[in-house]
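What you see is the complex with one protein chain gone and the rest in place.
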Amino acid sequence: MSQTEKFEFTPDRLALYKEYLTRYDDIDSALLPTLHLAQEQNGWLSDSVVAYISELMGLPSIRIKEVISFYDMLYDQPVGRNIVHVCTNITCSMFGGREIYSGLLKHFETGYLTPTRDGRISIQKMECLGACEQAPCMRVNNDYVGNIDLQSAISKLEELP
Amino acid sequence: MDYKDVANYKNYALLSYHHIPGVHNIEVFERAGGYETMKKCFEMDPEAIKEEVKQSGLRGRGGAGFATGVKWGFFTKDRNAKKYLLCNADESEPGTFKDRFLVEKNPHILIEGMIISAWALGTQKGYIYIRGEFYHQAMVLERALKEAYAKGYLGKNIMGKGFDFDLYVHRGAGAYICGEETALISSLEGQKGQPKLKPPFPAIKGYRGLPTMVNNVESLAAVPWIMRHGAAAYKQWGTEKSPGTKLFSISGDVNKPGVIEVPLSTTLKEIIEIHCGGMRNGNKLKAVIPGGSSSPVLNADDSYAVKMDYEDVAAKGSMLGSGAIIIIDETRNMGDILKYTLEFYHHESCGQCTPCREGTGWLEAIFKRKETGKSSKSDIVLLDKTAASMRGQTICALADAAAMPTQGMIKVFREELEQYVTAAPKK
Partner (left out) sequence: MTEKVKLTWNGKEIEAPKGSNLLKAALDNGIEVAHYCYHSGLSVAGVCRMCMVEQDGVPRPFPSCNATCGEGMVIRSDTPKIKASVEATLQFHLLNHPLDCPVCDQAGECGLQDYYMKHGQYDSQMIDKKVHKEKVQDIGKNVMLDAERCILCSRCVRFTEEITKTNEMGILNRGDHAEIQCNETLKNDYAQNLVDICPVGALTSKDFRFKQRVWFLEDVHTTCIGCETGCSVKVSENKNGAFRVKPVYDHEVNGHWMCDDGRYIYKHVSSPTRLGGAVENINGLFVPADELNVQAAVKGKKTKYILSTALTIEEYANFFNAVKGKNVEVALYTLPSDGPEFDGILRRGDKNPNLRGAKAAFELAGFDHSQAGLDNLLGSISSSDAVFVVVPEILYNEDHFNTLIKKVEKAGVRIALACGETLGTLRAFNYLLPIPAFLEKNGEILNYQGQARKLRKGMTYGEASKDVSYYGKWVNL
């Protein structure tokens, strides 16, 4: 979705948003779950998403932009349909995590978070994913894939829709 | 996922249910004795529960090791005052994965611990703040919460005690600093996850300006066992200052990395050789990072001599931290390890306090000067000095977390680092 295209929650997501509000004692606290929800729908958090959420929640848009820019898993730029996190922290790097990361970028002819030309995948170098016993590991969308090497990582990503 | 043989730990406190298939289901959990302690606790005076936890000597398992019972003691006793219980499941300290391992198999042990704690503390609402990457674990918890609500263990008038407690999962979105309790609160409040100035402390003025207790997953999950068997039983393990059992996340150059539960003060040698099946490929041990990436490195001798409790690890110049043990063998270059560490803290500094915001980036830049052909041996002196000047200067401990392993590494492996910074850059 482009930067300017108007965004609004689908009815079921709007219902979910309203359910989130019941969990918190103020609207501000529902921001992070709401951003997750919007990103799930839109892929990334464009200016029109920010404008919509700002209006919906009555929060200043600069506050929302600050929050988006702060977290590694919230995207202020278009990303691929599938997000791949490659761990490059201590243990994973000891077992080749960095080589796998650069190997994947090379194989898919892309850069940090830049969607592949077919819009299929964005690869993101990540800090410790909290799965060091399976080093080196990566996250494909929401699934952990452990004990990878470059070849198995490529095969895994090639399966992605 | 390939886990260690958890049945070994069924006689301990935290992983005692882990060998039971399907224990994430509330029915299975309850058949194995789950939630019985909670029911027992509802018959107890909340102050007595606090006292029992205090007596147990349980220390916060997030990394700081502050006594949980003492922290609870700072909390208001006014049961009508609005206040919150937050579970810190943001587990992000590199090398740490124990909380993930605990909750993905056994979410109810945490929920039971939180309900007991909420009853003791008089909190009406709670959130489990779990790091954004742990999506499936968040779903496991959500499902378990639904089960607990259905049983009437959560919500209004729990067990007819006139006590209300609502508990929700709140997902983070990828920021190490949110594991710091006041940053976690900022993040929950819908702000950037930046630590808050202390004082005031969260127990007085926390989430939404109200009294808030933040405890680590492992600390809260230990509460049911302590309340079931008593503080004295808990203290059968460990030392006077480090009682109980602890989860350790072990990764790196061992044959069987994973999560174990052992009494505190178990030797690192035993952990490596018995629990983790020895060194990978039979290689020689070179160093150990004993408590997550922010803890200073131990050399091989100290590693084999150290007992994994708060005081002995400190005596060796490091810290127990979150219990994340990274085993490093002779084939590794310590310069690489430090580089990974420095890049991490640079990436994760929240940017608020100047010494950390600027210092973490500069540490990395100084250490990587060889990439621009401007390095010299004296860079290590500057690195040490710069790290030292970041310590104790900032709102939270992230600057210290970057400085300590830097200085620790220089202390133990200075020559290797000097060679590392002056060696020709890798192609």
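Going by the order they are written in, the chains are A and B; count residues from 1 in each one.
Going forward, a contact is a pair of C-beta atoms (placed from the backbone, for glycine too) under 8 Å apart; a residue touches a chain by one contact, two chains touch by 3 or more.
Just so it is clear, the model here is predicted, and its values are computed rather than measured.
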Filtering B:40, B:54 or B:357 for touch with the omitted chain leaves B:357
Residue of B:37, B:341 or B:394 in touch with the missing chain, whole complex considered | B:394
Chain not shown: contacting residue from A:13, A:65 or A:120 | A:65
Where does subunit B touch the missing chain, residue by residue?
-> 175, 192, 197, 199, 346-355, 357-362, 365-366, 369, 372, 374, 382, 389-390, 392-395
Touch list for subunit A against the chain that is not drawn | 60-63, 65-66, 69-70
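Just so we're on the same page, only the chains that are shown with their structure count from here on.
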Distance between the centres, which are taken as Cα means, of subunit B and subunit A, whole angstrom = 24
Can you name the residues of subunit A that touch subunit B in the complex?
-> 23, 25-26, 28-33, 35-36, 59, 63, 66-67, 70-74, 85, 88-91, 93-94, 126-135, 139, 142-144, 146
Okay, in this complex, where on subunit B does subunit A touch?
-> 1-2, 91-97, 100, 125, 131-136, 166, 168, 170-176, 187-194, 208, 249-253, 257-259, 289, 293, 324, 326, 328, 332, 336-337, 340-341, 343-344, 347-348, 350
